[in-house]
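Of the protein chains in this complex, all but one are displayed in their positions.
The block that comes next holds chain A.
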Amino acid sequence: MFDIDKWQEILSTIKKNKMRTFLTGFSVAWGIFMLMILLGSGNGLSNGVASNFMNDAVNAMWIWTGETTIAHQGLKPGRPIQFHNDDYDIITNIPGVETASGRYFMGNTRYSYGKESGEYTTVTCHPELNEVDRMELLEGRFINDVDILQTRKVVVIGKDIHEALFKEKPALGEYVRINNVPFKVVGVCIEPESTRNRNAYMPVSTAQKVFNGSNRLHNFAITINGETLDESQAIEERIRTTFARKHRFDVADESAMGMYNKLENYIQTMRIFQAIKIFIWIIGIGTLIAGIVGVSNIMLIVVKERTKEIGIRKAIGASPASVIGLILLESILITTLAGYIGLVLGTGLMELVNYAMVQSAGDAAGQGETIFLNPTVDFGVAVSATILLVVAGTIAGYIPAKRAASIKPIVALRDE
């Protein structure tokens, strides 16, 4: 196989038939080029969407209450449902629930420090909220269990609040007044991939105590340990039936208790992308097959054109195997080389698009609102595409090579 002379023989025929070689190679290069562009775009789309999901924990779930709309156990519709602290204990004990954080809605809250003041959203929470929302702490710490137990008057403020109230001064350890109640700042945080950091976080127990919340809660943010769609739906179902029984509403009543299951959405979206990917592969392979058929056809013409030459070679002493080798190797060489060029150009173009996107996005890249991210083809795909090409070249060359080997020198040499 690796006989330098053989390759020299093939290279010299290729070199002396440049136009033919170019035409043969072009269809394959085009096929691979298109495949890479399609795959790259598909990857970009699914990477973009996946990254949007990834801002928060993928296995997160939110649960909130409303009013019933279905009569149940003799109770009329229109009855408000309200969570309490005991519901928090219940939800943390439901199998499949990893962590849970309860929230009590505070309405408008006014923050002031010295002469500066402003209205910001106060998120009351358990420490576990950080598992769901994944805040990044610039300084200090997040809310902890001791804060909850001792109902400490502490607050973690967003970066924007820090800048608005404290300007350049450090906030850690300072007291801000929240609706005129002094709270100690224990941390400054940002939400990654978000431009607005105007939220403050406060222990939910403190909020209930200080701001007349009693033991009421308005929603839960939880993480679950379901990996598959089925598991996550089973956990969702369990939570729903548990609360339906306790608060006496119909299990099917979506208004009494609302749920948003991120994993479910994520998996469904990823399924769509999986389907798109398969579709792209089918189109790509189709394009490639068109290329292979093209090469095979051109090689057949080549063999026909070279009938006389092959006849001469055979008369001079070429064995059928060497003739097969000549045509097959030429076909493989052209497909592989052309395919490689298509591969490089295709992935190169996608890298360029990626580069341009990163450049132009600049700050906006951190916003998390991209639907197109890193539209590149990974190395493994590129390698398998190359292997595919060699196989393609062999297939493309097989029939023409067989035809070439069966050429009889007397027929080829007979003067027309």
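A few remarks follow.
As a convention for this text, contacts are C-beta pairs under 8 Å (C-beta built on N, C-alpha and C of every residue); 3 or more make two chains touch, one makes a residue touch a chain; residues count from 1.
The rule is short, and it goes like this: contacts and distances are computed from a predicted model.
This complex has a chain not shown, and the name its UniProt record holds, of "Putative ABC transport system ATP-binding protein", "Dehydrogenase/oxidase", "Cytochrome c1" or "Protein FixA", is "Putative ABC transport system ATP-binding protein".
The chain omitted from view is touched by exactly one of A:195, A:228, A:319 or A:384, namely A:319.
In the full complex, chain A contacts the hidden chain through residues 5, 8-9, 12-13, 16-17, 308-309, 311-322, 408-410, 413, 415.
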